[in-house]
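Removed: one protein chain of the complex. Kept in place: all other protein chains.
Chain lettering (A and B) follows the sequence in which the chains are written, and residue indices restart at 1 in each chain.
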Amino acid sequence: MTQVPMEHDHHEAGLHGHDVHDAHHDHPKELGHHWDNLNQQFEAGKLGMWLFLATEILLFGGLFCGYAIWRGNHPDIFAYGSQFLSVKWGAINTCVLLLSSMTMAMGVTMAQRGNKPGLIICLVLTLLGAFGFLGIKYVEYSHKFHEGLLPGIAFYEKPSDSHIWVEIEEQAGDQQETSIATDVAESKEEAELQMARADLPVMPAAEATTNEPAAIGPSGLNQSRVVQEEETYRVFYKEGRIAAQEDQAAMAEYAEHPEEAMRELEKHPLQDPDRPPNAQKFFTIYFLMTGLHGIHVVVGVIVILWLIYLTFRGRFSPHYYTPVDCGGLYWHVVDLIWIFLFPLFYLI
Amino acid sequence: MTTIPVPPSQPVTPELARDNYLTYTRGIWSWLFTLDHKRIGVMYLCGVLSMFFVGGIFALLVRTQLLTPEGAVFNDNANYNRAFTLHGAIMVFLVIIPSVPAALGNFVLPIMLGAKDVAFPRLNLFSFWLWMAGAVFFILVLVNVDGGLDTGWTFYTPYSTTDGMAFGGVLWAVIGVFILGFSSIFTGMNFIVTIHRLRPPGMTWFRMPLFLWALYATALIQVLATPVLGITVALLFMERLFGMGFFNPALGGDPVLYQHFFWFYSHPAVYIMILPAMGIISELISVHSHKHIFGYRFIAFSSIAIAVFGFLVWGHHMFTSGQSQLINVIFSAITFSVSIPSAIKVFNWLATLYRGSISLNTPMLYALGFIVIFAIGGLTGLHLGTLATDIHLHDTYFVVAHFHYVMMGSALIAMIGGMHHWWPKMTGRMYNENWGRFGFALVFIGFNVTFFTQFALGSQGMPRRYATYNGMVLTDLYHLYHVISTIGSYILALGFFVTAGYLLHSIFAGKRAPDNPWGGRSLEWQCTSPPPHDNFKEAPTVGDCYDYSVLEWDESQQGYKWREDIERPGNPHVSGKDGHA
Partner (left out) sequence: MSHEHTEANIEHHHPKGHEHAGIGHAVPMWFLAFICAILLILTGITVFSSFVDFNEWHMPEMNLTLALIIATVKACIVCLYFMHLRWDRPFVSFIFITSVILLALFIGFAITDTKEYQPLVDQNDSPLIQDRLTELGLEK
């Protein structure tokens, strides 16, 4: 800054009462050179902040528009996707944000009364609320990441660490191969059988059904019905055994974590035949909206930290607390947006 | 950007030299970190004009390419795509949108209002730095980072979001657009708060010059529309980087939705460009015909009306893009209603001219040129707003001609007119009036030759954005029109070079400007040229800013002065000789 500091003409018409605690306000250093008085400056700062908040509403508005269009056209995707969100955590987070909003509003009151310790307590409580919100959001996000419930094309990848993904292909892999081999062998034999039959003179239908396979022809000699039945039974038994193993695993899991096991009764979306088309859209819009909101919370944390610093420096007084007020307005808008996000995503 | 040296031939008194905003402090840092709205305005002007030069080079490349049906410049059609994309993106985002509000508005608004500065000077500087940062991203695109940008300035999906189709420069460009958007938002916020909270006693809403009304309406659009552009390009970025599938139909997205998002900003953005231009014209017409503006309130409210209507018509860009018939009809109907406030303005300007004592100064010539060009640009908009004709004209040169008539012929010509009008105030120097008129003639003729032919070209079916046009049924006809258009663009470029030449010359060797060279009545003509650092020592009291009867020509200083037989109301700022010495 190479601006030469200027002398100010102070027209403090709006400041009639002198504050004995803040004698330096006779020459307020907070007053910009182009303002007549602190009240004018405060009003302008607040108006500017509200204009910024209007832009925030419209910034989120684009995503709300996307949400409305997708949900309006595909309610099934949203009904399906919201099963994977925890109402409990969403509700707790709503309460955390509402409480932190309250402490922020109380902080503004404290600033207006010139109560410095009160202001710091309120700001610290608000900060704790912000961290609480982010902590819960972290738990929720990491759960989604492990389950592979991701936005966009990433949704269609195998989850890294899922509780509800059933590794059926791996377990059943070799058995599947055997059963395919069996199928091939059987169909080959069936084909040979058909050819052999074609060579034979046509028999009456009633006789054909009563005849033993062994009597049909050369290839049928070593193909007794008992063997065939055993084969069928073996395949059938294998699948049954897999199911039994899964049941056992589920039971063991249930014994350890009954609540999670209740959720595990759900299928992983990728393995669920009832998954609506383009089901990833729910998670796309969920991550975009809560992600943008989360970025705003992080910015809010920085703002609150800065306000705490300024308060410690003793920068605020009943005549000058514009940053507290504007930071508060910002924080309330963060709360405001979450008030809508909660029912729109969690309560479907 | 250094301070302007005082030529030795014209010695000035030391205290005067010290007390204008140009010489208040010295050195490059005193400019780059200034909080003075006038310096920020001048820096914006330099930035915008240099970007205008870059965008203009690309325009000339595009025009030269089309001299022959096979393409005269680029071997690779992708290079042609890059050229027209950069021309469009630079001109829209870096030149026209900030030109009038950020450059001229920043300089003029607080002085016209009678304030010492804008409401948030630091935010104003921050907004300029954001503009610089945005420009850096476009320069990266210019040097073909990640293959450059070839999507057109609209970044239509799914082309722009698909790897292997559009070049990767689109990622850099949208970061630039996002940043520039916030620059624009902060400027708008600043102007709204300034007009609301920094009006001095006596400056009522209906005493504000019409330029301020126009800037106010523009600022409302900037604040309320630009965030949607922000989220649009942010989504585009996420989509391209992570395959979000918001707009990509191959992932369940909706490309028409992208166009809704994009035009929800970009149509109002057209009014960000034209509204302040109209405000300038209202000032120019009234001052240079020395006659009270006709229908003050109608012009003021029509600015607000255009701002409101501007939000309701975005769908007329999407008539052929798969938008539903119902919405097409609704948007077409609302589109016609925009012509009402626009026509109100034009008729009021004509009524102001009627029986005025018109001086054909360079700014006035630009203003008259604006009226002609804007009438053509506005009326051809009706062809495009009509559903049936738009099917034929969509994506042809007719559209190109239409929006160049409005964006370039109207918005930029008004900006250049305004620049000439306030040039003496900004620099304290007069430019050569005859060269000014000559420059205007070249620009006006060149512009019309370039773009009027394109109406014919488009109505004959020549599609826009084609690198070559050989082998078409009407190739010979297109060739003829393209050659005429290209010649026109060279005349236009020559006009701009002439203009740049005499304006630069005036900085170094121009006559010293009087305080009020044109006979303007608004407050900026009551302070010295150039204005002192603080604009006004104390808030001035103001009267009717279009009442010219109180001024008279002063031969001694070659400017206008307050009539001696009339008492000056209040205490308008006289000069800043006290204070900072």
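Quick notes
As a working rule, contacts are C-beta pairs under 8 Å (C-beta built on N, C-alpha and C of every residue); 3 or more make two chains touch, one makes a residue touch a chain.
Computed from a prediction, not measured in an experiment: that's the story for all the values here.
Contacts of the undisplayed chain with the visible chains, over the whole complex, involve A, B. One of A:Leu58, A:Leu123 or A:Leu149 touches the chain omitted from the figure, and that residue is A:Leu58.
From the options A:Leu270, A:Ile285 or A:Ile304, the residue with contact to the unseen chain in the full assembly is A:Leu270.
Shown as candidates are B:Gly41, B:Pro209 or B:Gly315; the residue that touches the absent chain is B:Gly315.
Listed residues B:Leu22, B:Met208, B:Leu224 or B:Leu353: the one in touch with the omitted chain is B:Leu224.
Residues of subunit B that touch the chain left out of the display are 196, 224, 228, 243, 245, 248-252, 254, 256-257, 260, 264, 311-312, 315, 322-327, 330.
Although one chain is not drawn, its touching partners on subunit A can still be listed: residues 14, 17, 19-21, 38-39, 42-43, 46-47, 50-51, 53-55, 57-58, 61, 64-65, 68-69, 72-73, 87, 91, 94-95, 98-99, 101-102, 104-106, 108-110, 112-115, 118, 153, 156-158, 169, 270-271, 273, 275, 277-278, 280, 317-319, 321, 325, 328-329, 332-333, 335-336, 339-340, 342-344, 347-348.
Just so we're on the same page, only the chains that are shown with their structure count from here on.
The mean-CA centres of subunit A and subunit B are about 43 angstrom from one another, to the nearest whole unit.
Considering their complex, residues 1-4, 6-7, 9, 32-34, 36, 40, 43-45, 47-48, 51-52, 54-56, 58-63, 65-66, 69, 151-154, 277-278, 280-281, 284, 288 of subunit A touch subunit B. Against subunit A, in their complex, subunit B makes its touches with residues 24-25, 27, 29-30, 33-36, 110, 115-117, 119-121, 123, 185, 188-190, 192-193, 196-198, 223-228, 230-232, 235, 238-239, 242-246, 251-252, 254, 257, 260-261, 534, 537-539, 579-580.
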